[in-house]
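I'd like to ask some things about the structure below.
The complex is shown incomplete by one protein chain, all other protein chains being positioned as in the whole.
What follows is subunit A.
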């Protein structure tokens, strides 16, 4: 409608397309299809194309309907803004006309109409093609040189270039004598490349057979498994049993003739051989039999018997040795009990004494002269640990004290029962006051109430340390029970001097270790009641007693009940007065439990338990008094007798039963009080001999005396058996004789009494008898041809 529109399109065309020639337009004019016009605000409102509201610089296009425009023209006639463009609008083929806001007034007016539809289309298409045009512009302007990417070439350049370098520093060394001298450097011009003219060298052409070539062998490791069939068969185990024939087959064979033939042929030979065997042992080795128990070393046996080894003398005067004992565990130590010289003869052994303070000295092989006391440091004086109650203990000296072995103990009635504590707890003592007492080291059950604290008495003896082991018993110790034995003929009681009981082996464990800890518990032990303990049936409760008067009594210590129910001491089973005076020693053989040796004053005897008839063997009376005796520890047939003149006899029963096999006079001065053997080692056997003048002599037993002869033990046994039989036989015969004698007596009495003859008649009878005798004599002599007798002629009458 307005011409401004035409301008607008023309200018826009100019801007957008470079290639296109700008549409012809005059400065004042406008293109033909552009009609610029101005619209009032009312018109703008009406058509909705207000400036800056509906149409802007960016979106200047507005499509208007042709009808609306015509309408407006009609209504407002000349006032309408579109009136100049009426004709154009009428001619416009299309329905809508494009109205373009021209903000830059390119065509002179604010708006313009686009008259032709081609222009409209053209204008409307402008925004689409505007952007690629912009891009093209940018590309053109942005074509700049590329950035350089380094590919390594600058390094090469640098290498090839020649630059100034820092001065070269070169370190070298010279010989010492050239030190300090100026150095001359020079250039060494070497040709960079030297050409070698090639020449033919066929002859010395060394073909390179070997070239050093580095290779690395990398094994290809591949583990694989395969399972194979085990084709070889191997026996793992075989189970087999012996071949055997069936019963029928055996029967058949046994019946067969061949079997019979076989036996017929073979039997005589076999019988012959069997009989041969029976008759004679072809294979005895005589020499071997002779020398049984041969030792490996054959030392020449120089001494035949006892050899003096050591002598101990107590230097202090006034003491007598009463007994001697070897230390059970320490080798070579001997304990000697000494006592003060008193008038009464009391031999007591260690640890229990009533009368005097006793000293115990220890002698050891190391120090010959001085006794050593192993228990106390300073003094060799040892005191008793506990003293029994004076009233209830022995009235006379205690002559024998022995511990009961720990295997059994004795109750109040003398029954042997099992000892639950494995210690020696009971003691037997005997004394010439005609009692044997059993003491128990433990307190009786009721003791807890009756004991009261005594004030510590300051006796002069308390300077020495007394072991408190038996303190609980001190002064209150009562014997467990007492036995005294009535003599068999009723004339009193026996006064025992020594006794010997059978040691009961018991359980093996009971004889085990006896450690110091157990030792302390004595005060805690209590005597158990008799019911609790198991009675041991097989303990031999019989003892051999040697008495003061020389009897040997064999009796039981168990108290018996007689018909009134009172307990009393049993009667002795036998008693023999074999010895005429005091019995000094009663000892069991270490090899045979039932053989006992008793040593009396002038002889000794060997007894066997169970043989009631008498001793097996009584020795001859000897001139000197026998004062001590003991069995050898290794030889069953040997024992030693000590005399009171200091000599010792060695008796070997297998060698000589009549007398001693060896006599060693003057072994020791004085009376031999005690003999005790001891084995230190297999080569050293000792005999300790003490006399009453405080001398102890140790004698070494020579090889012949300590090694038993072949089968000595069995021979000894046989010997005893034989003796037993003899004794029994003798006894039996004695009885037979006694009976016969009795019968004879009886016969005599029953015979009619002879007529009593007067003396004259007796003389007549005698004469007659004498006459008859003479006649007889005459006849005989005549017969002999000796008549007449020369002597008898005057004696005839």
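Please note the rule applied: contacts are C-beta pairs under 8 Å (C-beta built on N, C-alpha and C of every residue); 3 or more make two chains touch, one makes a residue touch a chain; residues count from 1.
Going forward, contacts and distances are computed from a predicted model.
Participant: Quick one: the chain not pictured, UniProt calls it what, "Dynein light chain roadblock", "WD repeat domain 73", "Proteasome maturation protein" or "Phospholipid-transporting ATPase"?
Facilitator: According to UniProt, the chain not displayed is called "Dynein light chain roadblock".
Participant: So which of A:243, A:288, A:620 or A:747 would be touching the chain we can't see?
Facilitator: The single option touching the absent chain is A:243.
Participant: Among A:42, A:79 or A:263, single out the residue that touches the unshown chain.
Facilitator: A:263
Participant: Using the touch definition from the top, which of A:90, A:253, A:612 or A:746 touches the missing chain?
Facilitator: Touching the chain that is not displayed is residue A:253.
Participant: I'm checking contacts with the chain that's been left out. Which of A:42, A:57 or A:273 qualifies?
Facilitator: A:273
Participant: Mind pulling the subunit A residues that touch the left-out chain?
Facilitator: 242-245, 250-251, 253-255, 258-260, 262-267, 269-271, 273-275, 277-278, 281-283
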